[in-house]
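Here's the structure, in structure tokens; my notes come after.
One protein chain omitted, others in place.
Chain naming follows the written order as A and B, and within any one chain the residues start at number 1.
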Amino acid sequence: MTAQPITSPRPAADGAGEALLSVRDLTVTFGRGRKAFRAVDGVDFDVYPGQTVGLVGESGCGKSVTSLAIMGLLPGRGNTVGGRVTFAGEDLLSMPADQLRDRRGRDVAMIFQDPLSSLNPVVPLGVQVAEVIERHKGRNRSDAQQEAAAMLKKVGIPDPDRRLKEYPHQLSGGMRQRALIAMALACEPRLLIADEPTTALDVTIQAQILALLKELVSESGTALIMITHDLGVVAGLCDEVNVLYAGRIVERAQRHDLFATPRHPYTGGLLASIPRLHEERGRRLTPVPGSVSDNIPWEQGCAFAPRCANAVDVCRQQTPTLVPDRDAVGDDRLLRCHNPLTANPVDDTPTVEEDAR
Amino acid sequence: MSTPDPTPGSGPAAGPGETGAGTATAEHDVLLDVRGLKVHFPIKKGLVFDRTVGHVYAVDGMDLQIRRGETYGLVGESGCGKSTFGRAILRLEDLTEGQVLFDGTDLASLKGEELRRQRRHMQMVFQDPLGSLDPRQTVEQLLLEGMRAHGMTKDRDAHERLTDLLREVGLPRTALSKYPHEFSGGQRQRVGIARALSVDPQLIVADEPVSALDVSVQAQVINLLADLQAELGLTYLLIAHDLAVVRHISDRVGVMYLGALVEEADADDLYEAPLHPYTRALLSAVPVPDPTVEDTREQILLVGDLPSPANPPSGCRFHTRCPWRQETRCDTERPALRTVEIDGVAGSHRVACHWAEQIASGELQPHAVTVSGVTDPTLTTHDDDSALGAKDTAYPTTDGG
């Protein structure tokens, strides 16, 4: 099994056909009045069948809230969700709760970062997986059990019949995440949302899970929204990448284009700040200065401006909009920046600095 | 901030060399010399009287030398014992066996006041910057505490030193009166580093110093650690799971698996030519932020999870997941860390594998791994990690090296 090349050609999102999921102007506000905090601030994106879309950003950028809002999983109180989320022609946000619950699991499934807290600790795994199948596919208990066993086998859990009788704490982290994926896939959803599915796992286990996800997408044509902070994960998995900062998308590009020519200084900053495995030792990293607490509100300009090496005066006066980026390499690129990068900061060229002046 | 006195020869150059380790490092100035270190945690059970029913072999026979002024990177997956090792050499864990020679002093034999005084020379930077700072103390109190414990506030103006410390780590003076919860993650980690520096240590053990931080902030802390090393002549033991981070700042790297080193080499050598199957798998599993690399590279997918350290496999600890496992030796004989005779591999490169030469030459080819009767060629799992709590009573005595 080992040493298998990961060269599955990704079906490029050609834009043909109808979007499976279409998110328009999604806004999530926590709290009210003067204390209100906009976690997600007008996010738009589409997901086509068989496509993997990445939402990338750091803690607090709103990526997880976006996914919860799409799934209708935000706690009802204390937050307001605005905008439109259309799944296969139906608006998920205005859908009655029971219909939405029906969609969840059958058409849209989600896997979370922490597999242990996503599983019920006092119910055997088999019952939990079978429950999903019973509910959404209308199978009886014994059929569902059989199907559950098949599902676990499919995601690479050996000896599934024994595992079904076990409780979540008896499984290892990787195995739990597999079980969660099995549950998510049990009803052959058309869209899978993975929220940092490998962050809690070790690299070797992460590689297993990512390979599994890739295989599922290419085999079953499931659309995947991958939410992560790890650009390495994005590079190998996603077709289209959305970079989020402070609740807004700041850059969108196809994966190869994004990594070849990052245009937003934040994207560039992220890429320049991570150490590479395949590079000369001792290269000094170029960190993004400050932290998210230094942000200014979007209403007053660009939230990233205080941390941005490329910032010019207009960045603190005028809110940048997300517009097609014509100067960039590659098609379908969107960018929210007044003064974008002209060269990849990872290549050791000091052009960035010169442009800033 | 005086740089440590570089008196060579004060270290135990080639100790009671029963391994080949002594020769490899004899010519260097060894600051920390760990020999045969074992840390076993008893598993206790019982209602009234605790009965020891087994041990977790967290660290099980570590030999490691760190030279003065270098950065030694220790990598491994969670549960491999790397954090326990880091705490053990600072004597924050009870040692079961072995020697920790720091600048010639055996820390394992020190007690009480002697040990307390020695602590000044080695400090720790923690993973969780918030959890490692007492929430009820201001930064000033936090920084002064260690200095006071070692009588360093008497000889000169302590406040001047505080300002210096903050400057070193890039924090403004106003930070002094603030409490940990008022900082951002990266700033907290800077406070943690300043605290470690406050007692003028020679060695800093950094346990996952950046993994709790946001990606964009990680680089700030990595750069800071590099700067401080250059300025103050510090020696680092960097413990991390992120191979890219380790590679970036380490001079030498050790790879740990289930309580012991499986490979050790200069950073470049290790990443150029990994010899141990586990190192190969680990390196191939790291996602690279470059789509072209990701699309074309070969990946060695390991099977299953780390076995339980309470019940480690016999022989080579890795044989249950190893794609190169052989019928002989691997499951019976525990390989020692040794240098290998392979073209293009440096003499400082050591590996604990019986078949390193054959694997490197291509004589041995990887094969599917089959465990516990399951023969799924892509994804099978080793399954003895469910029993940390003494299901079996027969624990192997582990000293194969």
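To be clear about the criterion, a residue touches a chain if its C-beta (ideal position, glycine included) is under 8 Å from a C-beta of that chain, and two chains touch if they have at least 3 such contacts.
Note that in this section contacts and distances are computed from a predicted model.
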item	value
Record-based protein name (UniProt) of the chain missing from this complex, from "ABC transporter permease", "Ion-translocating oxidoreductase complex subunit B", "D-alanyl-lipoteichoic acid acyltransferase DltB, MBOAT superfamily" or "PepSY domain-containing protein"	"ABC transporter permease"
Residue among B:104, B:131 or B:347 that touches the chain left out of view	B:131
Touching the absent chain when the full complex is considered, from B:220, B:250, B:279 or B:339	B:220
Option touching the unshown chain, where A:74, A:88 or A:312 are the choices	A:312
Contact set of chain B toward the excluded chain (per top definition)	87, 90, 92, 116-120, 122-124, 126-128, 131-139, 145-146, 149-150, 167, 169-172, 174-175, 177-179, 181-184, 186-187, 190, 192, 195, 198-199, 220, 224, 226-227, 230-231
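By definition in this document, only the chains that are shown with their structure count from here on.
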item	value
Centre-to-centre distance between chain B and chain A (centres being mean Cα positions), rounded to whole Å	32
Chain A to chain B touching residues, read off their complex	1-7, 58-59, 153, 155-159, 166, 170-175, 202-208, 210-212, 229-236, 255-256, 259, 266, 269-278, 281-289, 291-293, 307
Residues on chain B engaged by chain A in the complex (per definition of touch)	77-78, 184-187, 214-220, 222-223, 226, 241, 243-245, 247-249, 267-268, 271, 281-306, 323, 366-369, 371-372, 374, 376-381, 383, 385-386
